[in-house]
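Missing here is one protein chain; the remaining ones are kept as they sit in the complex.
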Amino acid sequence: MSNLKQVFTDEKAFIAFVVAGDPNFDATVDHIVALAEGGADIVEIGLPFSDPVADGPVIQEADLRAFAAGANTDKVFDLVAAVRQRTQVPLVFLTYLNLIFKYGYDAFCAKCAELGVSGLVIPDMPYEERAGLAPYADQHGVDLVPLITPTSGDRIAKIAKAATGFIYVVSSLGITGTRDEIQTDLGSLVSQIKAVTDIPTAIGFGVHTPDQAAALGQVADGVIVGSAIVKLIAEHGDQAAPYLKQYAHEMKAALPAK
Amino acid sequence: MSNLKQVFTDEKAFIAFVVAGDPNFDATVDHIVALAEGGADIVEIGLPFSDPVADGPVIQEADLRAFAAGANTDKVFDLVAAVRQRTQVPLVFLTYLNLIFKYGYDAFCAKCAELGVSGLVIPDMPYEERAGLAPYADQHGVDLVPLITPTSGDRIAKIAKAATGFIYVVSSLGITGTRDEIQTDLGSLVSQIKAVTDIPTAIGFGVHTPDQAAALGQVADGVIVGSAIVKLIAEHGDQAAPYLKQYAHEMKAALPAK
Amino acid sequence: GRYGTYGGQFIPETLMSEIERITAAYNHYKADPEFLKEFHDLLNNYANRPSLLYFAEQMTADLGGAQIYFKREDLNHTGAHKINNVIGQALLAKRMGKTRLIAETGAGQHGVATATIAALFNMDCEVFMGKEDTDRQRLNVYRMELLGAKVHAVTTGTQVLKDAVTATMQEWTRRVDDTFYVMGSAVGPYPFPQMVHDFQSVISKEAKQQLLQETGKLPDAVVACVGGGSNAIGSFADFIDDPSVKLYGVEAAGDGVDTDRTAATIERGSDGIFHGMKSIFLQDKHGQIDKVYSISAGLDYPGIGPEHAALAKSGRAEYVGITDAESVDAFEYIAKTEGIIAAVESCHAVAYVEKLAPTMRKDQIIICTISGRGDKDVASIAKYRGVDINE
Partner (left out) sequence: GRYGTYGGQFIPETLMSEIERITAAYNHYKADPEFLKEFHDLLNNYANRPSLLYFAEQMTADLGGAQIYFKREDLNHTGAHKINNVIGQALLAKRMGKTRLIAETGAGQHGVATATIAALFNMDCEVFMGKEDTDRQRLNVYRMELLGAKVHAVTTGTQVLKDAVTATMQEWTRRVDDTFYVMGSAVGPYPFPQMVHDFQSVISKEAKQQLLQETGKLPDAVVACVGGGSNAIGSFADFIDDPSVKLYGVEAAGDGVDTDRTAATIERGSDGIFHGMKSIFLQDKHGQIDKVYSISAGLDYPGIGPEHAALAKSGRAEYVGITDAESVDAFEYIAKTEGIIAAVESCHAVAYVEKLAPTMRKDQIIICTISGRGDKDVASIAKYRGVDINE
């Protein structure tokens, strides 16, 4: 088990997502550092997959830019090593199970531990399919951050009980992307989680404005922003660092106190 | 019954075919006169039909030229009237049954009698289908010239017995057109006809050279030339008359004496 | 050889002996149990018969009148009723010792069916097709070539179906010994219309039996499209002697029966003699055969089979016209309501069913023959609707 849970102890957490290699590896290092400096409590690094089932067009396009820059698993580990030269911000990977499977469950988790990657978010690995990877994650102290969604229903208890690190609460149905309105009753969803575990919750999918951060921070222990950040990178390319820092600052500031 | 049979009494007959209206009506009148002057014993006038099942490409193209000149049944009767101002050469029509049927069997035969058209050659009216038209033809003294072909076999006797005017002996299978070699045993075919009737025979389909005329004239009572004449008209248009006269002369001269 | 005043054998003398041989052979084999067994074996085990009699529940409910059943000839191997007849004629040709089949084709359906059976029987096959049609239907030309047939583009006349018929007849007069002309519709000199009637009558025989089994009743109406009339005569055949069954032949009216762009032979045509038969034809007052028009290549023929002419004259069957626009609407309607993409030919019949069914009681039954599948027509329907489908 990693240190991820501790991030949420004193403050509501702001979790920022970038795609590794978008638009190139040096830029991603800068972006992660900037996000951390701006106030991001955890940076979620997307290890791009050719066929990202859970991701919307914004992140898919970022993946294509990353592939154009040569992204693959080895390169992304190199990137993390470079990041670790400049910041100790907690890191998690978001990727699809096949990339971990091909690298080898044991080897991948060992590498994460070596580089200080605390957790894995794997959209295509539901609770029922975690048994293959979980022993290696446990052994290397890497958290498997599960997703709980508005459709999870009866499944919430078992997923929450098995969770380590934090729980990624999916705000709405569908794929990643910014949304102006989130209609799910997230309060109720988070309550159901809290009823069975004290693992922190962070809400993602569709979160992009400080107002949303303020509101959702009342409900959960943190918020996760992906597409909004990726859009800034799409707009500013390798000059995005100051914008990211500023954005992280605004979002973090908007979160309520614990 | 007409005067057609008499044509064959003293000489082997040369029968020349033209399409009415090819390339225009005045020209056809000239052509018929020229053929008669050259020595044609009978002129066979093609009344063009939209879908001439028995005719090859040479005559089909002549039909199209005739249609372009406005050919139809009424116009062709007018043409014959004009011909009759200039020559009393025996005439027969070659056409398809539908045109006669639409004009009315009685009316068509009456008109033929009025204009001195002695006979009708109807490729799509076999022996079995002559009963509709035959009474009117008889009544108006118009001969129904039957076709007998190398495939007629057992049918020869009944066809020959019913024939009036002359019998059109088809030299080969297929459609009209010039042929360099005629492989049918025409001697045997004509003998079979002669065994049942004294109606004269004329051989057509593929005949075009004086040598053929000489040879076939030994076998039958006459020869019929269509495509070769139509080709001359295709080549020389409304200036074809002298060529036709010359051609008719050569063919007639090549025929053996009776 | 007559149907009332229609029918006959108006063909060149060159072919008469052959027609006599075919007549004799057909009269023999049509009563020969071995021949019939082989014919029905091929229908069942190659052509995929019996074809479904399908209750069109959605369409019946939607139209709110008679119960509508489709006789699904589109489910036959090669996708249309044509194969029934081709199997019969080719089998007769084989029995007569022929080694070569020739056929005319318009859009290509009959040519493909003939080429298919020629491949199966290992016979030579040559197909005649108007040049205008070979240009429009290169895919079907290639399909026939795949099946081993040689396709001739006919460059005479108007270069369409009637010219292809003429050219095929001419080829037949040229080489009759080893060659059988597989007639594609219920037309031509006797006994062809009768052979086509007999071979296609499997449609109505099956339909009658299937409907009796399912409902215990005869249909009140049978509806089929008519070009030359082979699917229609096959659909009518076994019901002709059931006076309670109304028979409707649906012709292609093109732009309308009252326009010059039409193929509605019975409504607009007159008696004539053409392509070996006395029947009804679209022709001018002198008897020259008209160029006809329909969106449906399979109905785009200036004549009709002689038995249909007789059925029309006697009043036993009624013939109605359906325009291009109505048939295209029906094409879309049956696709959306029943999930069936039917040939645009067949959709002429469907369009008439749309008119007829609401005038009938709910306990009455219509059988409508879907003569073929419509995949071949999707592109032209798109074009008709102004949709660009060039790939």
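By letter and in written order, the chains are A, B and C; residue numbering begins at 1 in each of them.
Please note the rule applied: a residue touches a chain if its C-beta (ideal position, glycine included) is under 8 Å from a C-beta of that chain, and two chains touch if they have at least 3 such contacts.
These numbers were taken from a predicted model, which means no experiment stands behind them.
Put simply, the hidden chain is in touch with A, C once you look at the whole complex. Contact with the undisplayed chain is limited, among A:P23, A:G39 or A:P52, to A:P52. Note on the undisplayed chain: of the listed residues A:F93, A:Y127, A:F166 or A:Y247, the one touching it is A:Y127.
In the complete assembly, the contact with the undisplayed chain comes from C:L75, out of C:I11, C:A25 or C:L75. Residues of chain A in contact with the chain left out of this view: 49-54, 56-57, 60, 72-74, 96-103, 123-129, 146-155, 159, 170, 173-175.
Against the chain not shown here, chain C presents residues 45-46, 48, 52, 54-55, 58, 72, 75, 77, 79, 115-120, 122, 135-139, 141-143, 146-148, 331-332, 335-341, 375-376, 378-379, 381-382, 387-391.
Convention: only the chains that are shown with their structure count from here on.
Per-chain CA centroids place chain B at a distance of 37 Å from chain C. Note on chain placement: the centre of chain A and the centre of chain B lie 97 Å apart, centres being C-alpha means. One simple way to say how far apart two chains are is to compare their mean CA positions; for chain A and chain C this gives 66 Å.
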